[in-house]
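Have a look at this one before I ask anything.
Here the complex is missing one protein chain, while the rest keep their positions.
And now, subunit A:
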Amino acid sequence: MQNFIPTRRAAMALILAGTALTGATGQAVAQDITLGALRLTSHSPTYIALERGYFEDEGLNVELAFFESSAAMAVGVAGGDLDYGVTSISGGLMNLAQKGAVKVIGGALAEDPDVQGHVILASNAAFEDGVTEPAQLAGRSFGVTTAGSSFHYMLSRIAEGEGFDIADVQMKPLQKVGAIIGALSSGQVDGWAIQPSIGKRLVEEGAAHKIGDLSDYAPDYQVTAVFTSTGTAEGEREQTEAFLRALSHGVADYNAAFVDGTADEAEVTELTEIVHQYVSTDVDDARFAKDMAEGSMRINEGLSLSTSSLQSQLDWMQDEGLVSGDITLEMLVDPSYVETN
């Protein structure tokens, strides 16, 4: 390298060599996969499987790519930058599935009537003004990230369960969870539904009041799903099965430690530390351990998938005109990998 002369031709050669190299590794036997992740506790199994070597045991060399939102991750998989992703089921995912770009291959986070799930919150101001039950959300404002997001769907379940028209609720799209937290704490939106880890903290900090549980309205709600590109689902069966096995192993550890409470204390501490390396790194250890212990929702054992919940979410989005009426469950799901119900 000492007598490397930076000419235009040398630069071109370097670029060509670089592309040749990356092209070669892509075809090699070593299974390098890129996995999309969000810095949320619901992605704990990914971190557990990675740190405990479950992916390596299956011969997978996993690299994580972090995303800000689930919508961006879905596009990442469709565009071929990611091999697998775990994200909330959204209109974006369905539209991409319709274009033949992605397939749901498993289920992850889900409501379980026996476990604390999504909590329905009211801002302090709204609570004092009489919004003490989900039924009183009619005529109020409700925080969502975007139309067609999981928050929008949850609102629709509440509206249907309480028998009010969703059009009576002013939906406030605020793009990011952080923005909704700010708006709810300062009373600029009246209601919200959110995962327990965040919801409980808001209630304890006195920033909002809990007014209900989503599981009363959507008991089998499949919140997030594992998905991949259609090409990978159809053409890389062995690799995909290995990936799901490794991730399921992480799920089993997670459920035992945080949801069912069947793991011993040392195990819980170890897993908490693993997750804390990736999630809420600015929160102190004790606080984080408490959030994990009290606010973890169930992730389906073996990544099984509730297709009935998926169907109802699809129906709702089609009724709302958010996605095309031509989309079918078959376009969205490849049911050959995990147990479905």
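Simple rule for what comes next: a residue touches a chain if its C-beta (ideal position, glycine included) is under 8 Å from a C-beta of that chain, and two chains touch if they have at least 3 such contacts; residues count from 1.
Simple rule for what comes next: contacts and distances are computed from a predicted model.
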Omitted chain (choose from "Fe-S cluster assembly protein SufD", "Cysteine desulfurase", "ABC transporter permease" or "Peptidase S1 and S6 chymotrypsin/Hap") - UniProt protein name
"ABC transporter permease"
Kindly state which of the options A:115, A:135, A:179 or A:268 is in contact with the chain not pictured.
A:179
Which listed residue (A:44, A:90 or A:300) would be found touching the missing chain in the intact complex?
A:90
Determine and list the subunit A residues touching the chain excluded from the picture.
69, 71, 74-75, 78-79, 90-92, 95-96, 99, 101, 145-149, 170-175, 179, 182-183, 186, 188-189, 322-323
